[in-house]
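I am attaching a structure below and will ask some questions about it afterwards.
Just one protein chain is left out here, and the rest sit where they should.
A and B label the chains in the order they appear, each numbered from 1.
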Amino acid sequence: MLVLMLEDIRKLVKRTLDGGKVDGVLALWRENGRVGPHLFVKGDDVSTLEIDPKYNLAAVAILALASGAKKIALIGRGCDERALVELFKRYQIDEDAIEFIGMACSAEQAQACECDIPYPTKIQFGEKVDGVVPNELKNVDDMSLDERFAYWRDVFAKCIKCYGCKNACPVCVCQDCVLEDPMWVKKGEIPPEFPMFHLIRAYHMADRCVQCHECEEACPMDIPLTLLYRQLRQDMKDLFDYLPGASDAKPPLTTVLEDEKLEEGA
Amino acid sequence: MTFEPNILAFCCNWCSYAAADLAGIGRMDQPTNIKIVRVMCSGRVKPEFVIKALSDGVDGVLILGCHIGDCHYVTGNHRTMKRFQVLERLLEHIGIDPRRIRLDWASAAEAEPFSNMIREFTEQIRELGPNPYAGSYA
Partner (left out) sequence: MSYESVLTTCPYCGCGCQFYLQVVNGNIVGVVPDKTHPIAEGALCIKGWNAHVFVQREDRLHKPLIKENGEFREAEWDEALDLVAEKLGEIKEKHGPDALATLCSAKCTNEENYLLQKLTRATIGTNNVDHCARLCHASTVTGLAHAFGSGAMTNSVPEIDDSDVILITGSNTIEQHPLIGSRMVKARERGAKIILIDPRRVPMRLFSDLYLQFIPGTDVAWLNGMMHVILKEKLHDKKYIKERTEGFEAFEKVVKKYDPKTVEKICGIPANLLEEAARMFAKAERGSIFYSMGITQHITGTDNVKSVANLAMLTGNVGKRAAGVNPLRGQNNVQGACDMGALPNVYPGYQAVANEDAAKKFEKAWGTKLSREPGLTIVEISNAARKGDVKGMYIVGENPMISDPDIEHVRQGLEALDFLVVQDIFMTETAALADVVLPASSYAEKEGTFTATDRRVQRVRKAIEPVGESREDWKIVIDIAKRLGGKGCDFESPAEIMDELASLAPIYGGVSFDRLDAGEDLLWPVKEPGHAGTEFLHEGQFTRGKGVFSPIEFREADELPDKEYPYILTTGRLMFQYHTGTMTRRTPALESESPNPFVEVNPEDAKELGIKNGDWLEVSSRRGSIKIQSRVANIVGKGVVFIPFHYAEAAANVLTNPALDPDSKIPELKVCAVAMKPLPK
């Protein structure tokens, strides 16, 4: 089935390129025996197109557009779509510059990412499967405060300050990152100060993390970053009925809405 | 030796800082272990400020601003309030007792409520004991 889906996607990409409405199609391709991002342009051999492994292409789209392309199509998953939405909202990408072609993830992929929403809102390929709740989520929930602190302290002791989590994240778009400001995080220390480094990053992700898992995949130490970010995502939902990556809502932490009612007293 | 908590309070220039002043002038009974940082609005208090204080060993952090509707910059404290709620939960997720931080409002005239609140918070921190979260990896 997957093979058929892949063939269909390749055909669609060819049609899209031939149609001439876009300057290119951002997807994955197999070259030199490995799979990575590629901007297909008219005339390219689409039989090299691949859909696995998962690479979040939203961040790559910024680069592809920086080359001067006016409009590109992007073959992506649920997390690509959500990341794009956040990037549109934050004026990083012009919404009209992207034609999103969505595919739903397989059950295996959803499991691999422990993804809560393994499909985009627009599904052109594949079939929707259920979201996954990581076992570890319950584990940390069940811990006492002290146990939890010890848990995270140990986990973050592994951090080698590669900034991979920041670099790989499609919605980490600040030019000057707080994590690099010596005011907040001491320079040159490995592991970096706990809890500063990781709490700051977590906080900054609260209203934008789209659970694409790129940070965790980029982490050489397999630190379960998305566990923490996922809890925050849930908080945003509970507190403000806001889910990052959902198209209509504005990020609540930096805006005050006209009709917002805040009760007095904290 | 009894534990004397080390507390940091971010006070808004337009209200709580004045309340603190007033409390001082009125010689109200106040704990001495509180250090006040004047900010122009509670909205200036980035979560980084609070996390840094805890990370550096401060035992408790207060953020004090104008009452909702009275912010000198209209909606600064709206944001403070929203951010504070997220921060509280974040601390809890990572295992830091959220009772070590507190957000409250005080007008420039509320010297007595101000002193009461400080006393109350100091007592709470005293019960919680010294900050166990600071320090690098040994």
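Please note the rule applied: contacts are C-beta pairs under 8 Å (C-beta built on N, C-alpha and C of every residue); 3 or more make two chains touch, one makes a residue touch a chain.
This structure is a prediction, so every number in the text was calculated from the model and none was measured.
Taking the complete complex into account, the chain left out of view touches A.
Annotation: of A:Met5, A:Ala69 or A:Leu145, A:Ala69 touches the absent chain (contact as defined above). Touch with the chain that is not drawn comes from one residue among A:Val35, A:Ala97, A:Val132 or A:Val173, which is A:Val35.
In the full complex, chain A touches the hidden chain at residues 23-24, 31-39, 53-55, 60, 63-64, 66-69, 157-158, 160-164, 167-168, 180, 182, 187-188, 190-191, 217-222.
As a convention for this text, only the chains that are shown with their structure count from here on.
For this pair, chain A with chain B, the centres built from the Cα atoms lie 35 Å apart. Interface residues of chain B, counted against chain A in their complex, comprise 47-48, 51-52, 54-55, 67-69, 75, 78-79, 81-87, 89-97, 102-105, 132-133, 136-137. Across the interface of their complex, chain B is touched by residues 140, 143, 145-153, 157, 178, 184, 189, 191, 193-196, 198-200, 202-203, 206, 228, 231-232, 235-236, 239-240, 252-254, 256, 260, 262-266 of chain A.
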